[in-house]
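Note that one protein chain of the assembly has been removed; the remaining protein chains are unaltered in position.
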Amino acid sequence: MNDHVNVSILCNGKKYERMVEPRLLLSDFLRHELDLTGTHVGCEHGVCGACTVLLDGLPVRSCLMFAVQANSHEVTTVEGLGTPENLHPIQEAFWEAHGLQCGFCTPGFLMTLVPFLKENPNPTREDIRTAISGNICRCTGYQHIIDAVQLAAEKMSNP
Amino acid sequence: MKPAPFKYVAPSSVDETAGHLEQHGYDAKLLAGGQSLIPMMNFRLVQPEVLVDLNNISELSYIRLDDDGGVRIGAMTRHYQVERNPIIAEHLPLLYETMPHIATVQIRSRGTFGGSISHADPSAELAAVSITLDGQFKLLCKRGERWVKANDFFIGMFTTVLEADEVLVEARFPKIPERTGWAIHEVARRPHDFAMVGVTACLTLDGRNRVQDARLVYLSVGEYPVEAVQAEAILKGQEPSDEVFAAAAETAATQDTDPSSDIHASSDFRRHLVIVLTKRALRTAFERAIDNSQ
Partner (left out) sequence: MTKKYLGQPITRNEDPRLLTGQALFVDDVDMPDMLHAAFLRSDYAHARLKGIDISTALERPGVVAVYTAESMGADWEPGPPLVSPPPTVEDVVFNSRRQVPLVKDKIRHVGEPIAVVIAESRYIAEDAAEDILVDLEPLEAVIDLEAALEPDSILIHEDLESNLAAQLVQNKGDYQAAREQAELVIKKRFIIDRGAAAAMENRGIVADWDVKSQQLTVWDTTQAPIPIRNGLAARYGLSEHQVRVIAPFIGGGFGPKMMMFYPEELVIPWVAMKLGRPVKWIEDRRENFYATTQERVQYHDAEIALTREGRVLGISDQFLHDTGAYDPYGLTIPLNTQSHLLGVYDIPNFTSEIKVVFTNKVLSTPVRGAGRPQGVYVIERLLDMAAKELGMDKVEIRKLNFIPPDAFPYEQHYIDQAFAPLIFDSGNYKPAIEKAVELIGYEQFITEDQPRYRAAGRHVGIGIVAFPETTGVGPYEGARITIEPSGKVNVATGVGTQGQGHFTTFAQIVADQVGVDPRNVNLVTGDTAEFHWGTGTFASRGAVVAANAIHASAMAVRKKILEHASKHFGAPQEELEIEDGQVRVSDLPRMSISLGELAELANPLRGAVEPGTEPGLEATAYFGPKYGATAFGVHSMILEVDIETMTVDILRYVIVEDCGTVLNPLILEGQIHGGVSMGIGNAYYEKLVYDENGQLLNASLADYLIPTATEMPHIEIEHQETPSPLNPLGSKGVGEAGAIPVPALFAQALENALSDYDLEISETPLSPNQLYELLKGRS
């Protein structure tokens, strides 16, 4: 029952190999095996979006995947987006527009927005609302987040 | 909320999968997108002994157009792939329009067609749409393969005709007849929530713009998607009008469906929504059918 399985995951450009229990959730793997604690866990039933990461470039809920399923796949977490000294334009925009308060849901929003902005470089506020409807924020009421996304779109189209 | 332990196998072919199912039967659960199964496992509502992970089976991921105009979708095709596919857009527009209604962006990155159908949530859009589009499902096991009509596939709450050793591998939809219009209407608490009531409709018109064929299939009104056969009978042969639509809606609400109550909506409110949405869906479908006839 507790047989461990080998997983090999490319995360933020770095290769990781671990032996894990099949039932270990990807969210727990990232946070506690790889010590990448930027991805947060809010519900473990796929609703709040705080645990969103990119799997092969697509936004997924890491609480709804087992780590073993990410074997041979590429994962990007918020740590792969930027650093305090070198922020991604989306992170800069959130900072400037006050798009975060407690910050717990923020990494999930950022990772959802990376592919969204790639495909929608000039979104309307309505487009943005729909795009982030799978992420819950309890602090901001979403308005400054939407401001941040529009600002990010501007920054990314005029680098 | 951590899942209970399980034995994990990740076959790379359908045949291997069938072998696992033959061996383990009901002790095994198939893992497709995991967007419905894994929450249930995290809540420990489901505790399979063996988890058979289908995600390495690339042969099950495809969308193909047949020579006769029908469309085939492999069971492991992800929702986002169906959502963006030009074959679906052109040949199965009702399905194309349905996709953004399904949950959220992140769920659609992983959720699969076959997974949704096999899970058989009474609120699942794809189950209802499959019936509306006269779909058929291919079920496979070591004993052989069989085709089951979508209409015969769902038999209870989260229950289908799938045997313990069977896996759903493909969904096939026939070519949509000429002069057909479609619609999907839902009411949910928040747009991405499970619908309190949903209706999917197809209307095919004859040369005189009368209803030649009608499909009205509802979600969230019972233990599985319900085809409103009596309402459809009312529509057949009729010249579409608001009165005809209202009569069909009334029949659907009182004769064909028997919704139950939950914390989000009472059966009374659901019946009311059946009437409202049916009228809207029929109007939309009719307008589109007219457009497609020109």
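Chains here go by letter, A and B, matching the order in which they are written, and residues are numbered from 1 within each.
Going forward, a contact is a pair of C-beta atoms (placed from the backbone, for glycine too) under 8 Å apart; a residue touches a chain by one contact, two chains touch by 3 or more.
Since the structure is predicted, the reported quantities are computational estimates derived from the model, not experimental observations.
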Option from A:52, A:71 or A:140 whose C-beta touches the chain left out: A:140
Identified contact with the non-displayed chain, of B:247, B:276 or B:290: B:276
Residues from chain A at the interface with the omitted partner, ascending: 21, 23-24, 31-32, 35-45, 47-48, 50, 77-79, 81-84, 87, 91, 94-96, 98, 100-107, 110, 125, 128-130, 132-146
Contact set of chain B toward the excluded chain (per top definition): 1-5, 43-44, 187, 189-194, 196, 263-266, 268-269, 272-273, 276-277
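Please note the rule applied: only the chains that are shown with their structure count from here on.
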Chain B-facing residues of chain A, complex: 1-3, 5, 21-23, 25, 28, 44-46, 49, 52, 55, 58-61, 63-66, 68-69, 112, 116, 130-131, 133-134
Partner chain A, residues of chain B touching it in the complex: 1-8, 10, 31, 34-35, 38-39, 42-43, 51, 53, 55, 80, 103-107, 109-110, 190-192
